[in-house]
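With one protein chain withheld, the remaining protein chains of the complex are depicted in position.
Should a chain be cited, it is by its letter among A, B and C, assigned in written order, with residues numbered from 1 in that chain.
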Amino acid sequence: MVPISAYLIVGVALFAIGTVGVLISRNLIVLLMSVELMLNSANLCLIAFSRSQNIMDGHAFVFLVLTIAAAEAAVGLAMVITLYRNRETINIDRFNLLKW
Amino acid sequence: MIDYTSASIDFALLGPEIALLASAFLILVTGYVKSLGKLSPGVAFVGLVIALVLSLNQWGNQSSGFFGMVTCDDFGSAFKVIFTLIAILTLLMAHRYLSHKSLNRPEFYALLNISTMGMMVMANSTDLVVMFLGLEIMSLPLYVMAGMARRSPESNEAGIKYFVMGAFASAFLLMGIAFVYGASGTTDLRRLVTDYHYIVGNFKLYLYSGVAMILVGFGFKVGAVPFHSWIPDVYEGAPTPVTAFFSVGPKAAGFAVLLRLFVFGFAYIGLLSDVFWVLAALTMTVGNIMALRQNNIKRMLAYSSIAHAGYILIAFAVGGDSAVSAAMFYLVAYALFNTGAFAVLVLLETRTGCKSDFSELSGFSRLHPYLSSVLALFMFALCGFPPTVGFFGKFYLFSAAIQSGFIWLVVIGVMNSFVSVYYYLRVIKVSFFDQPQQTFVPVTYSPAIIVVLLITLAGTLGLGLFPQQLLDISQSAIFAFL
Amino acid sequence: MTEYLYLIPILPLVGFLINGLLIGRIPRPVITLIGCGSVALSLALSLSLFFELKALPADSRMIEQVLFTWIVSGNFHVSMGFLLDPLSAVMILVVTGVGFLIHVYSVGYMHKDPGYGRYFTYLNLFTFSMLTLVLADNFLLMFVGWEGVGLCSYLLIGFWYHKKSAADAGKKAFIVNRIGDFGFLIGMFIVFWQVGSLNFVDINAMAPAAFIAGGSLITITCLLLFVGATGKSAQIPLFVWLPDAMEGPTPVSALIHAATMVTAGVYMIVRSNVLYMMSPDALFVVAVVGALTAIFAATIGLAQNDIKRVLAYSTVSQLGYMFLACGVAAFTAGIFHLMTHAFFKALLFLASGSVLHAMSDEKDIRKMGGLKKYIPITYWTFLIGTLAITGIPGLSGFFSKDEILWKAFSSDYGHPVFWVLGFVTAGLTAFYMFRLVYLTFHGPERMDDETKSHLHESPKSMTVPLIILAALAIAGGWVGMPHILGATNYFEHWLEPVMASGRNAVDTHALMSTSSNAGMEWSLMVASVGLVLISIFVARMFYNKKPELATAWQKKMSGLHKLLLNKYYIDEIYGAVIVRPTVYFSLFLWKVVDVVLIDGLINGVAVVYNDLSESLRQVQTGRVRTYATWFAVGVVVLIAVFMRG
Partner (left out) sequence: MIEVYYPILFLGFFAALLAVIMVSISILLGRRTDMGKKEEPYECGVEPVGSTRDPIPVKFYMVAILFILFDIEVIFLYPWAVISRQLGLFGFIEMVVFVIILLVGYFYILGRGALKWD
């Protein structure tokens, strides 16, 4: 039996990778992927906890989170498209009209 | 004795939510059918009014259902009423503005109602996952609403910034919930509270780090420093009625959840008081200082909304019944005068080429003495001057804090509210005292926005003179299932 | 009649609402009627209530009218109520009486101004706020009036907003006042925290049990309240707004300086005398600040050339007297001086307004002179005001100032040093006031011909209030004659019920029965009168006599040459040794201490905040990744804190 900590380490590591991805990626698409990664690493943790304690709630939550993540991705992609049409770039650093 | 984890599938508990959702769906289906599209605002309005009536009906009925996932208590009902009122005001002020900017699409009204429904879901549960679900239902429409002006690069940018930061915060929130779940095996706040000592004894690390991340997630929504940086950009870029909605709606929802979680729920964690102390002090100070040098009124009000969130955070540091009721009172008061101020801005921006810069206000009072006086009154309320309700909001908050011995926090709060006078007064100074650079284009009123102005004005002044009623309500509303 | 107490503040409010809502739609006579009429009705009501109160036995002279319960929240209970007792009765008489005269005067003074309607709207709001402040039966309602007064001062000082200096001055007054409010608010919170009530009657009854007399908490509370008072009443260090406040129309200066606003701080301290009596340390601070402000402002007054600024600094200085009186626990004397000061300062301001009116708004006294024969009524009334403020026996200022000086010397909380400071201030006051009189009304006419051709006495609506105020400035002090003159001090008896509770609070009946030392009192009185007379004489020498002698000297070069030269020589020595250093010192205080140090400090705070704001704004780069980085840093810190906890 793989100990719970192993899953958690993977989950937290993925989460950290996602966080760093958000912080360093300039490409909006990559950024969206990073966010998805963070959400899914949380899912992994949920599943792990759920299994380790032998309660099923966690599985159900993962379903919810998956759909939310999908909805988020859809909204994000739609926005990226609109942005690209208007600004001809998806470099997140270029979007700094609003500042100070 | 109330059955906390009632399994009953009682759809009456979700009445307001269902009403909002149904109206939103109706708009979506009929919105692009010719000749029915014009009805969208009306449909949204009717949905909101039904939701308001149903929420008011729920007041006093404490019950729980759906295996404990939905909880109707007075605390939640009070917030539901607040959300619907805010949404109604937004709807009234938005219609003509959107037509003027050719943004009047049925989706706006559907999104508004769905977002309001999300807030209700948030306020209406003691379950962390349902709260998360509500947060997302609220946020996703908000992202779209912020970027609604598709041709405007500012609006696009506001949308994407809000989205990226919001999704980032959501991820932390979800991770936090996962950790709390891992520590306790449950996501129901009530069971967390019951088993608190056992959980802390065995899984303190998971619990604490989870709680920290949950705080981050909801702190983001209310704009607590350092999770505030999206606020000014998004507020400035979004269409003004949407900004008005942002500045009060999601904020109230965030505070509803935060109050439930941190004042009622995790109150055992002794550390929280200190954390909120620092957060409150930071939030109000940063908000106020940043607001000093702004040239755009929307941006200034954005920072000011951060500062006001800081004042409300004082209640979290203090804790206890009087602080919670003071926070609720403050939220309602803030919703009133802030919406009022935005309503005036909406009126001003419903003229071609206006972006709510300070300089555009010069000559305002010459042409519109009443409207400018109303704006001045809202500014005084934001400053916290008597006899507006803004004064009583601060007064309750600070006196609750003083009574619990948080003298230094109050000193910081009072000092901050004096700093704030400077930039609020600037609005009055420019609109009353400055020589106009160019001729001031007259404002044209619409009946709906006059209703908004009258409601907010009556609330700001009336509750300032007779705050008792609202205070009574806010005191009975702290009955929560925890 | 007492059931109509609430009408006293409500009437001006009604006037404000009518004038304000119908601004620009009603003709001037109606504005005048509503503006002045509402205050006149208030005055009539105040008078009748005063006599009703007087008819009651002394110990039951207290009418509390609770209109409705304002807020109840747990143990927190505030009513919207008004309290009429001897203290507030005096205050409403002063506010409505002097206020009404100023309203009438304004009719003439502002008759050409395009903002006539707006002006009366603000003026009524001002009166309403001040009446709310003095009639409030609890701290919270008082604070409402307090803020209202601050707001109106902002509106009125900046009334001529097209002048940048006026708008700035308005803002400055407002912001400095907010600093004071900060103290007031926190002090109020502490009082509530300890006593559990904000009602004055309750506080008077319960404070002795709630606070430890002489303890640090009560001292802190009193000092915080005092910070509020320094803001409103223009004491060191928060007086900077007042001289700038001269930018408003002159009747507004009169209203702010004499009848309303600045007296609020003194009133508040006297109102909470029970608290102050429990803290000798706080009283000492009040006395020191009061005495220092008195002499400091008087010294600055010596070197001013703007007629209104001289009066402004003199107001600061006289307010210092009032605080000195409060600080030595002679609250009655403080209120007495407040009242007489209201009369003669309103008179002086209105008369100076009349001068400006005649002089086509020229404020520099170096460009005046010899106005006596052009505007005789103004001259005589101004002179009466001057005599009253300098403390010439028989006039109102004499009695109140003398009482303060005597209490400063003889009270248990007093000290001879306080007396000396007050004594010197009295001399300086006489000097600069007569300098003003001589330069303005006597001597050669230094104005240009254009102005000269327009010189004219003011209309009736302006001179009649002047004459009434002059009568009050003479007779207003007769109600409080000292015992040693064989008179009865009605004023002291009148206020006795209000002060008794404070004395009871510390149980010092024995202490307070001042050992009456008639001989000492007489000699101090004579000394101060003597000093005043000498100062007047010196002023006459310098600003009236000397120029004449100088011209005479030029004419008759030979005959009296030596004598005159000698005379001049003496003057020179006198000037070099005494006057010039004083003037330099005065200039130093003004230019360096006031303008640079204190103003600079307050402006400096603003600059620091602005710079901070500017640099913090740079953090808001507009780049999402920056925001996310801050966010992540916040998360890490927060998690670290929770992990440790």
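Heads up, the rule we're going with is that a contact is a pair of C-beta atoms (placed from the backbone, for glycine too) under 8 Å apart; a residue touches a chain by one contact, two chains touch by 3 or more.
If you're wondering where the values come from, they're calculated on a predicted model, not measured in any experiment.
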Shown chains touched by the chain that is not drawn here: A, B
On chain A, residues whose C-beta touches the chain left out of the figure: 1, 59-60, 63, 66-67, 70-71, 73-74, 77-78, 81, 85
Touching residues (missing chain, whole complex) on chain B: 9, 25, 28-29, 31-33
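Just so it is clear, only the chains that are shown with their structure count from here on.
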Contact-richer chain pair (by C-beta pairs counted) among B-C and A-C: B-C
For chain A paired with chain B, centre-to-centre distance based on mean C-alpha positions, whole Å: 26
Whole-Å gap separating chain B and chain C, where each centre is the average of the chain's CA atoms: 44
For chain A paired with chain C, centre-to-centre distance based on mean C-alpha positions, whole Å: 65
Multi-chain contact residues (two or more partners), chain B: 160-161, 164, 168, 172, 232-233
Multi-partner residues of chain A (each touching 2 or more other chains): 19, 22, 92, 95-99
Residues of chain C touching chain B in the complex: 23-24, 69-74, 76, 140, 143-144, 147-148, 151, 158, 161-162, 167, 171, 174-175, 178-179, 181-182, 185-186, 189-190, 192-193, 606, 609-610, 612-614, 616-617, 619-620, 622, 624, 626-628, 630-631, 633-635, 638-639, 641-643, 645
Residues of chain B that touch chain C when the two form their complex: 160-161, 164-165, 168-169, 172, 205, 208-209, 211-213, 215-216, 220, 225-227, 229-230, 232-233, 269-271, 275, 286, 289-293, 322, 325, 369, 380, 385-387, 391-392, 395-396, 398-399, 402-403, 407, 410-411, 414-415, 418-419, 421-422, 425, 429, 432-433, 435, 466-468, 471, 475
Complex interface listing, chain A residues touching chain B: 8, 11, 15, 18-19, 22, 28, 31-32, 35, 38-39, 41-43, 45-46, 48-50, 52-53, 55, 57-58, 61, 64-65, 68, 71-72, 75-76, 78-80, 82-83, 86-87, 92, 95-99
